[in-house]
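Heads up, one of the protein chains got dropped from this complex, but the rest are sitting where they should.
All chains are identified by letter, namely A, B and C, in their written order; residue positions are counted from 1 within each chain.
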């Protein structure tokens, strides 16, 4: 496994990490979760991404149980949670980053996990209805109380991240260290353009999600939505349009020969492509079976073969399918 | 229910809230308190205002018991207390905002409530004998120790609030977020004029009290002081003059036709009028019976009908009865 | 009793307070200590001064026991300790204000007192071998951890106090609030001259000690050292020279007619004189019998009679006996 610094911080995360979004609870039971995490650990994965909102808290419970079952030394793994969506419709719980919500959300998350502290906590989305200063103070206080080690954001704009960092610098508070943006061959403008100055200026690290564009880059949906795929799950109808998008499917077809040349799957190619970006600290992958974890990890073997010429061919293949900022 | 941000903060409070001043203990027992709070909760009220000094601590005890009886999730309600008057004549307890008093007052309040933390704490009046810096530090330390989430002031001048905010900004301490001023058709100069620059400059929020001018705006006192009214309570003789003030009773009589036109009570009209002010985060209402709570809440239905023309007629009706700053 | 603000702070201390130096343990047992403190409390005294070094910790133990015996509400009294001399010869205990010493000294003092927190803590003397910044940080941390409420100095120079205040302002730490200097008719230059700018600039409060110049101002030593006086105690031989100093005894003889005119004792006159200084927050008095406490308190009745003309006569009486700075 390759380990990368989380941005400018001293924390080392495995270049490939394991996220529990969707797959836990909805599709996974405790045994499968433990097997996936054991496979990930055996492959050298040390970062496990989670969020309060994944499966309404059940994902944190399953992961906490699996960590205990695996008898893993606390110092050796990095676990995250994210806060914003909230687990009820209350105006101070749903869609907020206010102090009241954040302080209890972390306590509740720790209880579900059965942990004393989280390694990383993320503001899961920006909240236009809470001043960034209030959120920065709450994040600082959580870290100051020993309940988390580092904090960051997810799907914030460059301006919002910079504002948070500046407030923390001015008031001598713990600064945001990382951002969790979507990043894949189709969605790349924010990471490559909008965030450009943040890497050098504030040392932003990235824990990117959706390397396979919700599965579109697996090639699984080239002939429609298979019955046993995530796209066919109840509640995921909103994904159909993007999964079957014509420009995207054309791009996937154009990528296939490159994967074949490298002797890898489309998924491995897409994941390896994310890893080429030096600002990416880790690519979060998902899996519902241990074998799938092992498959994903092979992207690391693809990485050294993915030279500039091949990357240029991949860019050309996707040219028409890249989302505007 | 409409929810508003508490000033610039991310905390959402119900536009109408429930205060326990006077009504608790003096007039209410535990069962009535619980019924009033249940009715308020059912109407969507999430903010419950209290103070150490209300019924000498008994008000906090009753409210704490009611919250437990209602088995309400802690994250879903916002509860306040206020400190300044003190519960004994000791020179470091009576009429002070010094560090010694504030630190033990909060602990004592939490014990009476049976809570781990308060959401809002107020400096109940300014204390000319304690430097504002000392009070700001004490408020910060209370929040830093997790015993409260936000702090503010009550009946402070614009200059005092601004001084507190500036000290907090300079020393990187938690800033005051809200002020609790008297605000009603008769008492409005401070909110509308003196505080004017504070809304944009520091994002001050208002939790206003006395929307009915101690009952004068209910119309109840037009023909003198009824025997079963608060004005007739022992210890409230000081209210008589204001309740029976000629200019005020004339104004109330002039407001009556407007209420009739809108098909609402004078009280509902007066409360709705307060809500028109966008700087008002919440209007604190009182009640000694659940039915009264329900009545008060109907002010929310009046609000959309209260257009600029009607508001101008209300201003005209009260013109002679508005207190000078 | 008159209560005065402790300098610019909001804490109110009784103009006359009770100190346990010398009298405890050496001369007093638990019963006498309790009786003296009860008499002081009955007279309205709310500040009880102490130090780690008084009777090697025994003074704190006796005072803590007396406070428990008197079942006094914690909010209603103000208790102090002081640190510097240390209770052993260890280089990090004896004569130091370093972080290591201060942090454990406070813990040890709280254990002896049986208290959760001290109201005031003093740096008992300046320590030229510890940077003032280290001492300020330790004082701040002690207050921040809730083990004390305010901190100050004793027998520090104006420059040292100002340096401590400036460091605290620059690093956003709790500032020194009070100084405990010697102050009496013979020793007054520091309080009246050296500290002059500190009162307005930083709001320094004074808790002055030795209002009777170790007893010289009682008149007790005019005819030598009586066998039952403190001056005759073993270990106080160093006092003899000052107690029998010719210029001082001449001054005491010249003050006697003024005391007689006012119908008070020399002690009461000397204590009242200290209280005339508006920068004095409290005058610390000692006593080994309850009756003596009552006697001392009568200085408060003398104060209003001590007009400028009488004070000028007192100055003249002492003119030759005032210590140089």
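FYI, a residue touches a chain if its C-beta (ideal position, glycine included) is under 8 Å from a C-beta of that chain, and two chains touch if they have at least 3 such contacts.
The model shown is predicted, which means the values in this text are computed figures rather than measured ones.
Engineer: Please work out which displayed chains the absent chain touches and list them by label.
Structural biologist: Answer for the hidden chain's contacts among shown chains: A, C.
Engineer: Looking beyond the chains shown, say which of C:35, C:69, C:134 or C:295 touches the absent one.
Structural biologist: The one listed residue touching the chain not shown is C:134.
Engineer: Of the listed residues C:31, C:68, C:100 or C:305, which contacts the missing chain in the full complex?
Structural biologist: Only one of C:31, C:68, C:100 or C:305 touches the chain omitted from view, namely C:100.
Engineer: Could you tell which one of A:149, A:290 or A:311 touches the chain left off the display?
Structural biologist: Per the contact definition at the top, the residue touching the missing chain is A:149.
Engineer: Considering the complete complex, identify which of A:12, A:94, A:256 or A:276 is in touch with the unshown chain.
Structural biologist: A:12
Engineer: Of the residues in subunit C, which ones touch the absent chain?
Structural biologist: Within subunit C, the residues that touch the unshown chain are 88, 90-93, 96-101, 103-104, 127, 129-131, 134-135, 137, 141, 145, 171-173.
Engineer: Taking the full complex into account, what residues of subunit A touch the chain not shown?
Structural biologist: Within subunit A, the residues that touch the unshown chain are 3, 5, 8-12, 46, 73-76, 78, 119, 144, 146, 149-150, 172, 174, 203.
Quick note on the criterion: only the chains that are shown with their structure count from here on.
Engineer: Looking at subunit B with subunit C, do both copies bring the same residues to the contact (over half shared) or different ones?
Structural biologist: Because under half of the interface numbers appear in both copies, subunit C and subunit B meet with different residues.
Engineer: Quick one: report the Å distance separating subunit B from subunit C, using the average Cα coordinate of each chain.
Structural biologist: 44
Engineer: Do you know which subunit B residues sit against two or more other chains?
Structural biologist: 172
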